[in-house]
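Notes follow the structure.
Every protein chain but one is kept in place in this view of the complex.
As written, the chain order gives the labels A and B, with residue 1 at the start of each chain.
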Amino acid sequence: MAPVTEIGQEMYALVERLYPLCRSITGDGVRATLDIVGEYIPLQTHEVPTGTQVLDWTVPQEWNIRDAYIADTTGHRIVDFAASSLHVLGYSVPVSATMPLAELREHLHTLPDHPSWVPYRTSYYKPDWGFCLAQDTLDAMPDGEYEVRIDSTLADGHLTYAEHVVPGQVPDEVIVSCHVCHPSLANDNLAGIAVATFLARALARRTPYYTYRFIFAPGTIGAITWLARNAERVNGASPALGAPPGRRLGEEPRAGGRVKHGLVLACAGDSGHLTYKQSRRGDAEIDRVMRHVLTASERPHRVTEFTPYGYDERQFCSPGFDLGVGSLSRTPYAGYPEYHTSADNLDFVSPEAMTDTLAVCREAFAVLDRNRQYVNLSPYGEPQLGRRGLYDALGGRSDTKQTQMAMLWVLSLSDGEHSLLDVAERSGLPFDTVAVAADALHGAGLIKA
Amino acid sequence: MAPVTEIGQEMYALVERLYPLCRSITGDGVRATLDIVGEYIPLQTHEVPTGTQVLDWTVPQEWNIRDAYIADTTGHRIVDFAASSLHVLGYSVPVSATMPLAELREHLHTLPDHPSWVPYRTSYYKPDWGFCLAQDTLDAMPDGEYEVRIDSTLADGHLTYAEHVVPGQVPDEVIVSCHVCHPSLANDNLAGIAVATFLARALARRTPYYTYRFIFAPGTIGAITWLARNAERVNGASPALGAPPGRRLGEEPRAGGRVKHGLVLACAGDSGHLTYKQSRRGDAEIDRVMRHVLTASERPHRVTEFTPYGYDERQFCSPGFDLGVGSLSRTPYAGYPEYHTSADNLDFVSPEAMTDTLAVCREAFAVLDRNRQYVNLSPYGEPQLGRRGLYDALGGRSDTKQTQMAMLWVLSLSDGEHSLLDVAERSGLPFDTVAVAADALHGAGLIKA
Partner (left out) sequence: MAPVTEIGQEMYALVERLYPLCRSITGDGVRATLDIVGEYIPLQTHEVPTGTQVLDWTVPQEWNIRDAYIADTTGHRIVDFAASSLHVLGYSVPVSATMPLAELREHLHTLPDHPSWVPYRTSYYKPDWGFCLAQDTLDAMPDGEYEVRIDSTLADGHLTYAEHVVPGQVPDEVIVSCHVCHPSLANDNLAGIAVATFLARALARRTPYYTYRFIFAPGTIGAITWLARNAERVNGASPALGAPPGRRLGEEPRAGGRVKHGLVLACAGDSGHLTYKQSRRGDAEIDRVMRHVLTASERPHRVTEFTPYGYDERQFCSPGFDLGVGSLSRTPYAGYPEYHTSADNLDFVSPEAMTDTLAVCREAFAVLDRNRQYVNLSPYGEPQLGRRGLYDALGGRSDTKQTQMAMLWVLSLSDGEHSLLDVAERSGLPFDTVAVAADALHGAGLIKA
């Protein structure tokens, strides 16, 4: 794991600021979150009206909440939204009533196996109300009447998401997506938001090859909304599946949209090893790059197959789009007991872990950005490197330098079918060495991109 | 191994009835065998005249035998066909002579390594006569004259085979083939005949998807005869190999005949583990189904590569036809010392073993019958399952049910390239769960076959 760095402390500070906010898939909590992120990197915010059709879904009503509690007959608040945004079932309809515990129980969610933790629960699409609380708290509640109040509104409004673009040398895009809909859960996904934010900053330091688009959107409905509004940008997939939503019938079969690669960032700050979940394709360039970087860095890590469950890779990798989008986490989705509970708090994430996640993202994008297929312009026999100052004059030695070997490998595999990453993997040479050799050969006019 | 069942007892009873009959590749023994099987399932019997050209072969003369023995000078029958049909070399020409032991020896077949067992030997295509006997018997025969008599006839007649069809929802066929030419050998192949018979009965209980055709025919020449008379039904294979025998020159290249899958049943009743021998292709759907079912059932088993030796998979998988036909046995061809000897008797097979073989066939055909490729009709992002009552309303929990996972997997892989078996193998979910999920999605109009 990386040592504590200044950037790690900054990411952690961002997580601390975002932690208390009550986020959901719509509402002011998301807006407040994006306002704070916007202090670090400029964001373009999108507001999509309730009722908008997005792919197979409809943007729901906007939910906002001001207060919520369960109080005993003395007025003492036993469960209080002010103490933690987790206490209210997400998207609870308003309620103001007094009822006996027996009746209230049907609206209470606990974790009997972890009696001191508060679970995170939602009911986005079925009108309901409820409270989440510790089993210990529930056990201490005597029978009797309780006052329950949820001061929320569900009304036509908007779904909010934001984008930040780091312009590159080419319009082809890499998307980095993280969900912004979870309330007071630190690893899931404030750590992902923080890493994405500082990754965007780092990439902007010099113009990358690809254009990098960061998407901060609520899970599922947010990604679906983004996809619906960017269908041309991501069109793809198998002819068997018909035209994508953004393309009119009769149009030419598409060559694929601008989005070439992508990464979903989630659970980016816990103390576990890194986990890369491959795209649905499994052989997308991002998959190969992530596997290469994780292996070459000698970090302990896991690479897992795609499953149609988890975060918004579900949407980006749905078979109609089938994008080359993988997902990077530390301990993955639902892989730790603290997942979706109040124990996923500020103690559960660390500056060191976020620094490490950020470092891997930067290493991976450094490879992705320089990975090219070249064609050898002098493919019949070896070109005479010595005459071009690219080869040692003294012959007979057996300790030929790595850079010379890298040049021979690049020449050998630059047949229009292999990329520099292929060269690095086949030769066992570091990607950097291979990329430097390719630059030298390109400079000498021996290969073309 | 399965416990004893009523059906197991019935299969064993059938084997007991068939055991004494003297079967060969033609003759009344085959007819008597098919008559008995016909008491269990209706059979369509075919009689093909001697001299009929069948592929590269010619239907031979019909062989029948009434009596055969070796007697000593006192008239005592030392070797007697009445005691076991194995005692006569199959297809022996008639003989009636007295000769000294020295001369007789050239016509005697024994198994010196198993001195009490009688071997099974034939000479279908080279006119010859002979006796098979225990080495112990031979050792006890004093020198001297012996009367030898084989009361057989080899004459123009017919080759006999039979079919039983279980009609399905589609005309595409699955063939199940077993050889009916072996005399008093219980495992090879009375057990196969019994399992096939009761498998046909079980399949008929409700209309299967495929049409199942059961073939009861003598080995090699019978399968070749069936193929010659059903060339259009099975045409297949590589263009390099020319037109199949049933297709006229100038006809359009064939899309393949009705026979889509098949299984050869042999050695189905011994106490060994199940062995599945793959088709020549190795990746036929039946191969994948059998591997899946044997693995998923957690039975100890073996899966072996195709070899061009064994039972009638040799013919079905010859390169011109190259059908997706595998072979299911318990201990495979020539894999046990009792193979092709009198020790392959009624004690060598059991109701339990046949029940187990039958059960695997039924499980395999249940998968084969429901295995489909679907196309996701809502492939851009996930369709909203909740609105269709297919998804839990309460979000946030990490114990999503298997059926919901199966639906997501089916949606993800329904791209026109993956079958439900692919889904089951990729997801690790039971095939049944996947098939049920596909039914639900199909019912909701989300996928089409």
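Just so it is clear, a contact is a pair of C-beta atoms (placed from the backbone, for glycine too) under 8 Å apart; a residue touches a chain by one contact, two chains touch by 3 or more.
From a predicted model like this one, the values you see are computed outputs, not experimental measurements.
The missing chain, though absent from the display, is touched by one residue of A:Glu305, A:Asp415 or A:Asp439; that residue is A:Asp415. The omitted chain makes contact with just one of the residues B:Thr50, B:Thr220, B:Ser271 or B:Ser297: B:Thr220. Considering the full assembly, B:Ala334 is the residue among B:Ala155, B:Val170 or B:Ala334 that touches the omitted chain.
Touching the missing chain, out of B:Arg31, B:Arg121 or B:Arg372, is residue B:Arg121. In the full complex, chain A touches the omitted chain through residues 375-376, 378-384, 386-387, 393-398, 400, 405, 408-409, 411-417, 426-427. In the full complex, chain B touches the omitted chain through residues 55-57, 90, 119-126, 128, 220, 223-224, 227-228, 231, 237-238, 240-242, 244-245, 280, 305-309, 314-315, 317-322, 333-334, 339-340.
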